[in-house]
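Complex shown without one protein chain; remaining protein chains in place.
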Amino acid sequence: MGLPRPEELISKVNLKKMPSRWWMDTLPVEFKPGFYCYGAKGKNLEYVNFPNARDFHVTDEDWRLPDDWKKIVIEGIKQRIERFRTFHVFMDICVRCGACADKCHFFIGTGDPKNMPVLRAELLRSVYRKYFTTGGKLFGRNGGARDLDINVLKELWYYFYQCTECRRCSLFCPYGIDTAEITIIARELLNLLGLNTDWISGPVANCYRTGNHLGIEPHTMKSTLEFMCNDIEDITGIKIDPPINKKGAEILFVTPSGDLFADPGIYNAMGYMMLFHEIGLDYTWSTFASEGGNFGFFTSMEMAKRLHTKIYEEAKRLKVKWIIGGECGHMWRVWHQYHNTWYGPVDFLEEPVSPITGTKFENAKSNKIVHISEFTADLIRHGVLKFDKSRNDNLIVTFHDSCNPSRGMGLFEEPRYIIKNVCNHFYEMPDETIREQTFCCGGGSGLNAGEIMELRMRGGFPRANAVRYVHEKFGVNTLANICAIDRATLPPLMDYWVPGVRVSGVTELVANAMIMKGEKERTMNLRMEPLPGKEEE
Amino acid sequence: MYDGWKIILGLAVFVVIVTLPFTMSVGKDYVKPEPKIDTPEIQKMEKKQCIESKQYMRETHIKLLYSWKDYATREGKRVYIASDGKQYNVSLQNTCMKCHSNKEKFCDECHNYVNVKPYCWDCHIEPKVGGLK
Amino acid sequence: MISRRDFLKISAFASLIGLGGAISINALEKKPGKNVLKDINALKGKRWAMAIDTRKFKTQEDFEKVIRACHKNHNVPEIANPLHEVKWIWTDDYEHSFPGTAEHYISKDIKERKFLLLCNHCDNAPCTRVCPVKATFKREDGITMQDMHRCIGCKFCMAGCPYGARNYNFLPPRDYIKELNPEYPTRTLGVVEKCTFCNQRIDKGLLPYCVEASEGKIIFGDLFDMNSEIRKVLSENIVIRRKVELGTQPMVFYII
Amino acid sequence: MLDLALKGRPRYWIWVSFLITMILIGFICWMREHHVGAAVTTGLSRDVSWGFHVGQLTFFVGVAASAVLVVLPYYFHNYKTFGRIAVIGEFLAVGCVLIAMLSVFVIMGQPSRVWNVILHPTPHSIIFWDMVVLITYLSLNLLCGWTILHAEKKSAPPPKWIKPFIYWAILWAPSIHTVTAFLYAGLPGRPHWMTALQAAHFLATAFAAGPSLLIILSMIIKKISKFDPGQQAINKLAEIATYALIIHLFFIGLEFFTAFYSQIPDHMNSLKYLYVGLEGHSGMVSWMAISTLLAFTGLLIFIFPPLRKWNVTKLIGAVCIFFSIWMDKGFAFVVSGFIPNPFDRVTEAWIALNEFLVAAGVWSVGALVITVLYKIAITVKEKAVFDKYGQKQIVD
Partner (left out) sequence: MGIGLAFIIVLGLILFAYIGTDILGLNSLFAIVIPYAAVVVFVIGFIRRVIKWGKSPVPFRIPTTAGQQFSLPWIKYSKIDNPSTGFGVALRMFFEIFFFRSLFRNTKAEIMNGKLFVGSNKWLWIGALAFHYSFLIILIRHLRFFMLQTPWCISVIDSIDSFWQIGLPMIYMTDIIIGAALLYLLGRRIFNPQVKYISLPSDYFPLFLIIGIIATGVLMRYFAKVDVTAIKELTLGLAYLKPTVPEGIGSLFYIHLFLVSVLFAYFPFSKLMHMGGVFLSPTRNLANNNRMERHVNPWDYPVKHRHYEEYEDEFRDKMKKAGIPVEKE
């Protein structure tokens, strides 16, 4: 990776030392390798009809912007001020109390003051002031306003692609100013100029075409699932035939495509199938709605809406009654807070009722989507499932609350309840790092690209630090979570900071402990490793 | 979603609160305090002049009295030399209130007006009321 | 952290503000009057003391005249309950005025005599030693003064006084004053009061009320003045004081 | 950390509301005193100017000072047994100093003038020094206890700068009780109080009553929470209390000897009044008899190791000692100093209902502060040992 050793990496960070020059004077911004994603490719942008599509290279002096780029941005700001009360209010009321400053994992990990949420917002706010407020027009720099020029634009790009939209700052802000919202809007503005990253625009284009970020085509998806089922048969002796695009199924199941592709997500996907098979659920996968996640959310609201529509369209086409969503972070932020507004009213589906336990999911009665953890917790509560917890006895588990379900939804107890029921060894990380105060994995909002590994390791430091604490104190070796991005970003983070801790989805733990009807005596876990007590001598 | 009516309601409350001092008094008139100095003692005086100038007394009488209590009780100094050189006995009851024997009409008139409640009268005796508290 | 240069800048700035503030407060503060001075007529003494000629107090009326003069003029409330009464000057018999002395074998006359009791204005007063706010303090002329404006009512002085001379206002005093003397203030609930040797009169050149009312039975004067009357009577008579063994140096002498 | 005190089970909130109710009642009673006068609302009089409240000051300063008994061995001698109980002691001190200070505040006839103590500092007055030492001790204990607990919560090592403050607090603990003894020991005309033994005797009683209360509190904490201050620590406290109690009783013997061998009436009178009655006044005799009985019961229990170590008898013993000393120092000691009065007469004093309710309000303030601080401390300590699902996180 070319990264310094962990101790060296963090020893250079000093949260109390600020640069001698004022932040408006530190332009142009220096694009440090490892801190910025590669620029978007023209073809990807073009595929989804983004404006100013072209190959964009971050380090180029000339970003080949349209001539009227300034007007576009300022018009864009104006439009968004009129459209989003959030943006409008947040631009006006910040008092710069600094409560958010040390809440941001990127600030803690980098010590770069512009990663303080307040200053990140201020980058855009200074432009807003210049063009939209009397004070800014009148007093210029002394009024905290500055002209929009190419260096400012570059700075905006650099820092708004260093925010994972985790909303931790928003929690502590006395006025609830949500830097995620500001980042979303700033990225929309940048996308008006075609200034995206490859890591986001690629999946967006994929998702538009194939239904999922990874570009998995329908037949590949089927064979992937079947491949998993073969493994399941090896482990449990039970043959599962996953239903795909099955019309008239009761439930449509959608999970992020990360679960279909890479380890450790695939174990989770196996877990879903085992769980559904065990309870005899009438459900179906969809090859078109094969992605719960939504990288469009990291470009613009419009793109997010364009990508998400397929879920309900597919539900309508397959004539299911309701939808279960798999473990994912930003997917659930979008599904929980935006879906219904974008697509509703969802009157062609039925209010979700668990066919197994009869529980009505009151909290999803309008948009008809239930989180897999809510669903599973309900099953466990009703004693539907039987577990052999000792199968997870070699795992000393802690739970990482993903930012989006935490601060955009409030899903805390369900996964914990599940883990408690399937694992014997569960330990919490310190209070200030879990639940609503949870720290980001460092790779959300499309920042899990390989080229920004240093930024990710720095941004993930607060999370890793808390894991290291329980690792050292209780010997924790498993970091459970309910997010596909986490499953992708946390393993390298753990390898770097806390070697010896592996990452696991919650459903994987469930499936591993679950005693299935008619299963053979298990000797392996889902990862085909020997179960505790079953190691070959 | 605008929540327009909530905002308008909130603004209405805001305006009502902020303008309360004005709306409560609109069309009404207020009475200025008129401290009376028509006590027999003052009538007897040729030049109706307090121990210091009127303006000074209006602004500073409390500081003067506050210093008097320490001079008299703690230092035994009981002669006040006024700016014009005249001498006065340092005593609230025996100097001030001898002239201003109309506490209600003199002291209270302004004190009530500006809502000031001095605790002098917890111990010191108002003239002539003569009775119990 | 803050750099040295910044620190210097800030402290210079802060001291500027502080200085400016101090100057402006001084400049703006309106000082009352020209000056407040002592009355030239004031009695001058270095150590006021009192000698009570107990032989001359014959009748009840002799005592009452003195007590009434004091209590009426000082607006002392009349509270019947001895537990909560307020008294600046009062009487008691020999046994309880001078406990611990050989009262059994003393002359019957003295034994049955009444003694005027009041604050002893001790030269070395324990009450002023214990007071946490200097509400009670020694004046230069030896008076143990009580500043009723400052007293916080902690009652420590009452524990400190070996003579029971101090009174706490357990009840609202004005409710118990029949006729107010408009020349003198009353006290308020929750402060301690006692005899002040009529400091207000001394400052104006008058003798204490009790001395005046006793018509020569009480002698008041400066103990440090060799030629004073009090020195004379003290040297010519047998005098005793209350609890001299405590070292408080009481300034009230009893001629027996 | 304050937020930890805002989450609790119903019984926590019931207890807190009870305390707040008591505080309100006390407050109303206190207001009443300043309306109708202390004659109606207290048992005090011209002759007995200090009573129950000042007794509470005396007693609770002692309890506060006794925090040193767990802090000193732990921080100074690195005595690990007291590791868990140290913060319990420090926070107890905070609450008790608060009770002590408020007890003085409520006797003030003019409470709104109380700042005069600072505005007109009077170094020759012991009350001034008492205020100085108590405020300092309160701040020190709050600072040390809070800082170390906070570090524990963060799982960080305690900051280095706290060390000097801990040592300062250790040195300060005996001083607060010494100064409190000086309130009494320097008054001419109050022979009962005027003994050079006073400060030492105060410390002895403090070191018996304080640990007794700590034992009781520790056992309650152990009962209602998952945090265990440690059986060994509790036993050690009982040992300390035993020695202190013996010294206390020994000192009482010394007082008796001095008074009755010398036969000086002034020195005998108060003791006579307390234990057998004086000139027909025997208001305190049964009170003192109970106190003495409790002291000896406590002594009997604590002097035998098996009884001292068995939790049931230990609790009984601790309660006995605590109340014995509370009855003595918290009331009888103060009142008897005023008897007989300067005129060699006896004026007795008792506790008025209003006075008691004010005192109850004051205790409740202290108890509320202690409750909140303990809630925080226990939550932090529990976290160190258990996760929220009740699983033990570290093997003891």
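By written order: A, B, C and D. Residues from 1 in each chain.
Simple rule for what comes next: a residue touches a chain if its C-beta (ideal position, glycine included) is under 8 Å from a C-beta of that chain, and two chains touch if they have at least 3 such contacts.
Quantities reported herein were computed from a predicted structural model and do not represent experimental measurements.
Across A:Asn44, A:Thr299, A:Ser406 or A:Ser504, the residue that sits in touch with the chain not pictured is A:Ser406.
For the chain missing from the display, the contacting residue among A:Lys41, A:Arg167, A:His213 or A:Arg522 is A:Arg167, taking the whole complex into account. In the complete complex, the hidden chain is touched by one of A:Gly34, A:Gly143, A:Pro355 or A:Pro491, namely A:Gly143. One chain is missing from the display, and on chain B it is touched by residues 1-4, 7-8, 10-11, 14-15, 18-19, 21-22, 24-26, 28-33, 55, 58-60, 62-63, 65-66, 110, 113-119.
Contact residues of chain A toward the unshown chain are 6-7, 10-11, 13-19, 22-23, 49, 81-90, 92-99, 101-103, 108, 113, 116, 118-119, 122, 133-135, 139, 142-144, 167, 170-178, 181, 208-211, 217-219, 222-223, 244-247, 287-288, 301-302, 305-307, 309-310, 313-314, 317, 336-342, 344-345, 359, 361-367, 369, 374, 377-378, 381, 406-414, 417, 430, 432-433, 435-437, 461-462, 465-466, 468. In the full complex, chain D touches the omitted chain through residues 1-3, 110, 112-115, 119, 150-151, 153-156.
Throughout what follows, only the chains that are shown with their structure count from here on.
With B-C and A-D as the two chain pairs, more C-beta contacts join B-C. Centres computed as Cα averages put chain A at a distance of 56 Å from chain D. One simple way to say how far apart two chains are is to compare their mean CA positions; for chain A and chain C this gives 82 Å.
Counting partners per residue, chain A has no residue that reaches two or more other chains.
Chain-to-chain contact here is organised linearly: an open path runs through the chains from one end to the other. The set of touching chain pairs reads A-D, B-C, C-D, using the touch definition from the header.
Residues 154-155, 383, 387-389, 391, 393-394 of chain D are the ones that touch chain A when the two sit in their complex. On the chain B side of its complex with chain C, the touching residues are 51-52, 56, 59-60, 63-64, 67-69, 71-83, 85, 90, 93-94, 122-125, 127-128, 130-133.
Taken in their complex, chain C has these residues touching chain B: 30, 32-39, 42, 75, 137, 139, 141, 145, 147-149, 172, 174-175, 177, 180-188, 199-200, 202-204.
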